[in-house]
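Only a single protein chain was left out; the remaining protein chains are all shown in position.
Up next is subunit A:
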Amino acid sequence: MSGIPRIKVNNYHTFYYQYEFSLLDALEAQNIPAPYSCRGGYCGCCKVKLIEGQVDYIQESLVDLKEDEILTCCCRPQSHIEIELPDD
């Protein structure tokens, strides 16, 4: 992958990653109301679906995840990605 990762979010705008600490921080910097609670990878509140692309882990996810799910507080984009926030 070359260039700056692009992040596409359902129901919100697509933007370029500004190298924040985590994907969650990146979403917050864009004023996208991404859910979170512990920011430590163990509560599971920030779970989203990764539709496309790859992420790097910056801290361990301790929550039971399905194959296409990621915790935004635990990772950052490695390539262009597309994610889906939960409905509520």
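The rule is simple: a residue touches a chain if its C-beta (ideal position, glycine included) is under 8 Å from a C-beta of that chain, and two chains touch if they have at least 3 such contacts; residues count from 1.
The working rule: contacts and distances are computed from a predicted model.
Looking at the choices "Extracellular solute-binding protein", "Aromatic-ring-hydroxylating dioxygenase subunit beta", "Metal ABC transporter permease" or "ribonucleoside-diphosphate reductase", the name in the UniProt record of the chain not drawn here is "ribonucleoside-diphosphate reductase".
Contact between subunit A and the absent chain runs through residues 21, 36-40, 42-45, 59-60, 62-64, 73, 88.
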